[in-house]
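One chain of protein is taken out of this complex; the other chains stay put.
Which chain is which? They are A, B and C, in the order written, and residues in each are numbered from 1.
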Amino acid sequence: MTINVKTDFKYVGTRPIRPDGLDKVTGRAMYGADLNVQGMIYGHIVRSPYAHAKIKSIDFSEALKLPGVLATMSADDLPDPGDIKIPGGEVDFELKVFSPIIMARGKVFFHAQAVAAVAATSASLAAEAAKLVKVEYEILPHVLDVHAAAREDAPLLHDDVFTQGVDPVPTKPSNVSAQLELKMGDIDAGFAKADLVIERTYCVPMCHQGYIEPHACVAQIDESGKVDIWCCTQGAFMVRTLTSAITGIDVGKFKVTPSEIGGGFGGKTTVYIEPVAVILAQKSGRPVKIVMSREDVFRASGPVSSSETRVKIGVTKDGKITAIDTDIVMDSGAFSSSPIFPAVMFGSACYRCDNIRSSGTEVLTNKPKVYAYRAPGAPQPMLAVECVINEIAQKLNMDPIDFRLLNAVDEGDVPLFGVPFQAIGLKTALREAKKHPNYQAVLKENQGRGVGAAFWINAGMQSSATINVSEDGRINVLTGNPDIGGSRASMALMAAEVLGVPMETIRPTVVDTDSIAYSDLTGGSRTTLATGGAVIKAAEALVEELKKRAAALWALDIKEIEWVDGKAVAANGEKVFTLAELAAKAGVTGGPLCAVASHNAHNAAPSFAVNVCDVEVDRETGKVDILRYTCVQDAGKAIHPAYVEGQMQGGAVQGIGWALNEEYLFNERGELDNAGFLDYRIPVASDLPMIDTVIVEVPNPLHPYGVRGVGEVSICPPMPAVVTAVNQAAGILVCDLPLSPPKVLAAIDA
Amino acid sequence: MSKQRKTHVSTTVNGEPCEFLCEPTQVLSDVLRNNLNLTGTKEGCNTGDCGACSVMLDGALVCACLVLAVEVQDRDIETIEGVAKEGKLHPIQQKLLEHAALQCGICTPGVVIASKALLEKNPDPSESEVRYWLAGNLCRCTGYDKIIRAVLDAGAVMRGE
Amino acid sequence: MPSVHYEAPTSLAQAAQFLQGNSNVKILAGGTDLLVQMKLGIRQPALIVDIKHIPELMEFTLGDQGLHLGAAVSGAIVNDHADVRRIYPGFVEALGLIGSSQVQGRCSAGGNLCNASPAADSVPALMVNRAMCNIIGPSGTRTVAVENFNTGPGKNCLARGEILVSIDIPLPAPRSSDAYLRFIPRTEMDIAVAGAAVAIRLDATGVCTAARVAIGAVAPTALLVPAAAAALVGSKLDDAALSKAAAAASAASSPISDKRGTAEYRKKVVGVLVRRAAIIAKARIEAQV
Partner (left out) sequence: MPKVIFPSNWQQYTNGTKEVAVAAGKYQDLVVELHQRFPALTREMIEKHALAINGVMILTPLLESFEQDSELLFVARIAGG
């Protein structure tokens, strides 16, 4: 499949101010918690104090005695999930792993799991009423460690979970929820050819996406049963689908309006509170607002699988990789939800190697159910593979970038997951990284440098777009994808490019689920590619319509009309209609000007990134300072380069945080000990240097503008770059993240 | 439950006199957002760790979530809603836009308030001074790079460079 | 809901009435600890007494006797005073390390002291500067050396009805200076894992004639370490003396392991901080000449 990829652009590739910028720097932009409606009451969720327990009874009577408490709920108000499957955009969901996160049914599987909820006339009253809800528990033994959980005699979480991917299907339930193995070539033969083999095990802790905006929503139901939800989410249609399935209310009764979203990184690709607000609204007859506390965000939303990756790589003495063998164990929390598949599939995707084996095991423990985080599943195994690659390059006395150039995948190579690469930018990115002045900087004592390369597959999927033209020729572009990092700007730029009009005449709007056709969520690095694809399609249809209108006015055949710089042109430029002129005449040429596009993007293409990190280690305290940081990434075509850089910088810093300080600390009771920004230590401004960026553009051959997804791959290379730099600077080998000062110091002193 | 008597507070918000009734335990961010509908002040943590609720209180930069609303009697509060004046953005707002220094934008109001406070006190800060001053304004999207550049650039504009 | 009352007395006498009239009362200065504790349900006072309207609590003067600091004066105000910064660099940097720029707008040395966290940054720095605490209460006024103020984690020497009014820090002798360092995993926004303050005086030849060393976050309260100070006195702060002081500080510490660091790590790092703080203080004296 080949198409003509456009290379000369007028608007695409420029850096205009984002259309929603004014609202965001003045505080006018409305986020999840910013909507207050008349008659609104407040919901508060009662959470489990135990990591594993049977719910014997729930008694709301004391809570209901408080004047102003208007509704209560528990799992009894939700349909039994049974074996119902929910069709999701990217993957199908099993209702039974979603419904208990909204309200525990019969049993709680992790500390702070939602058990009940109350709604009252003020937030403080609701909080007080929640304390009066009496829940009787029968405490069960819990298990927090994956290895302990995988043992036969471990406390069993679910009696209906049988290890998937094993043949024959086991008859005994297990906390090991899935296993898989992928192979190509002959792994033993590969190692037999190797002159050097290095094997390491790298551990990555459970962490959180760390978005600054807590989950928030307002739900109301009118007398006809129509449900209105306002919420911060990565996907309004996803909220509609999941909330309908969880509450049992028909999907057609929902209208979901996405607010501005204060960060998500995958953590807002599901629901936590919306179904609760809907049921409380239904039972109270009042609009219900729920805002999660920061503590609850950490305890009961989002977290990201911890992992343990054993990797063994063999190379010849001249630096060719002969075999890559990985085993990954991921903690999925209390329900199967970990990204074990991509972890197994993609860990070694940067390297050309005939003999690869990769296995994965997903284990359930009494911790919060994990969810997606930026390139889910990729950073963990790539940390292990990349660190070993760095170690090998060092042992072979080769430059780590040269070593990668020797082994990097290129067009035509077939990775473990089987789909051959088309044109890709890994080698270009590696060369750019090597050329960068930061890579030439001289390292002093106690300083070290690390390199990380990474791959992410990116998603396409369904999107729609509507373009309307006003009487004066201004353009409204409507899409259904929440703008999480500047996507309105890229939508406007692509529409401007097709229509040949300045971006300032285009107003892009993110609309509710009643105002546009279905769109999959903002995630998987897909919005610019897929929703942008829908915008391009709609704009092209609009251009055809405009040409038709001009042809009618001039009594010419449409074939004689050209669309040039926002104008219909005919007769060698003798006849010209501007868009505004055509818009003014729309009423007499066929009615309002508009176009709609429905798009299922099959043209996603992988993106690659290379990071280089320089650090200095304080040998007396184990403290790490980031000195220099360089991100190189293939964007295919950067629609708005400043926001592409932003994705690279943001991903890099999230990865730095994960490498150095971020981790979930559970106590022996299974309670999270650091459920706040004070002790869940995301990087702050003073922790960092400037994050230098180089955008590489190797066009995606499947996309009309050459676009690739850029949002996710950026979080994959930082961990190995940082970890290698620290280990080199200090002359240590710590493989257990985060590389917090006590750990680094202990290794130095060992 | 003992019905709590609400307290009447008169204060000044963005130069305008303002009155509200609040519970004694309500914090200023809550009152600004939910009583006065000034939702530009954001809440990210409610414990003073994220800076999204930054406001000026009698000229001092504070987290509105760590101020009791009853404390602001006869005080002078400036919120994000009062920064752009007479239809014109403050240089820091303009520079944040030009540098694409926001992605999701939830931390932006707090960053605007805190940066403006810095530049008014220290018109020509070093990169390091900006970074340390803004350490209490968490941003999870940008990696801070473009924010720091925008603040330095806004400083230059305010100095007339 | 337990009913909460808020009072903002404008005199010490008024404040005394509120403090004595209620058994479940908390004093509100900057609120950067109290409000967090209330939100987390750790404290549920029935009465909150805001002391920021009492003139004595807001005094801030630098004179012949040294610094007179009202207990509720915010970190930002102290930090903006160039002379105070110059004379007490270690104390000002310690106070300035409490929280973010936003927290600085509210937090105070008095509040930091009364909250009695073992990790309070300003307390070791107050100790090495021989700060005295002025307390007023039902039985009159009394003055307590800062090292005797806190009695355990979250506990201080204030009796019911007593209030910390101000802190007096004497002027340092000529050729003296101080420094405070803390260790945190990030560069900002963390609670100290270990902290160390050092104040020294050097003679004209560079020999240390007086020293005070205090450590934080490594014992139930911040702690003066006379042995570490003794190791410095009489030396030119050479490696041997610094190592001895560091070892003395580590030996005097009795840290716990928690989410912020292990006991072993804290014990080691507190010594490192003492050594580094002493070097900074020395450099500050040398820069004075």
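Here is the rule we use: a contact is a pair of C-beta atoms (placed from the backbone, for glycine too) under 8 Å apart; a residue touches a chain by one contact, two chains touch by 3 or more.
Bear in mind that the values here come from a model prediction, so they are computed numbers and not experimental data.
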Within the entire complex, the undisplayed chain is in contact with A
For the chain not shown, which residue from A:162, A:191 or A:417 touches it across the whole complex? A:417
Touching the left-out chain: which of A:14, A:394, A:476 or A:600? A:600
With respect to the chain omitted from the figure, which of A:381, A:460 or A:622 is a touching residue? A:460
Which listed residue, A:12, A:104 or A:184, touches the chain dropped from view? A:184
Among A:376, A:486 or A:706, which residue is in contact with the omitted chain in the full complex? A:376
Hey, which of A:486, A:523, A:641 or A:742 is the one touching the hidden chain? A:523
Where subunit A meets the chain that is not shown, the residues are 1, 90-92, 165, 167, 180-184, 209, 265-267, 269, 339, 341-342, 345, 372-376, 417-422, 457-462, 523-526, 600, 602-604, 702, 709, 711-712
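What we mean here is this: only the chains that are shown with their structure count from here on.
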Looking only at C-beta pairs in contact, point me to the busier pair out of A-C and A-B. A-B
Approximate Å spacing (C-alpha centroids) for the pair subunit A, subunit B: 29
Flagged in subunit B as touching 2+ other chains are 1, 23, 25, 46-47, 49, 132, 134-137
Multi-chain contacts in subunit C: which residues touch at least two other chains? 1, 187-189
Would you pull the subunit B residues touching subunit A in the complex into a rising list? 1, 23, 25, 33-34, 37-47, 49-50, 52, 79-81, 83-84, 89, 93, 96-100, 102-109, 112, 127-128, 130-132, 134-149
Can you name the residues of subunit A that touch subunit B in the complex? 15, 17-18, 20-22, 24-31, 33-34, 36, 66-67, 124, 128, 209-214, 260-265, 291, 293-294, 484-486, 640, 642-643, 645-647, 649-654, 676-678, 682-686, 688, 690-691
Which of the residues in subunit A come into contact with subunit C in the complex? 124-125, 128, 620-623, 660-661, 665, 673-674, 677-679, 681, 683-684, 686-687, 740-742, 745-746
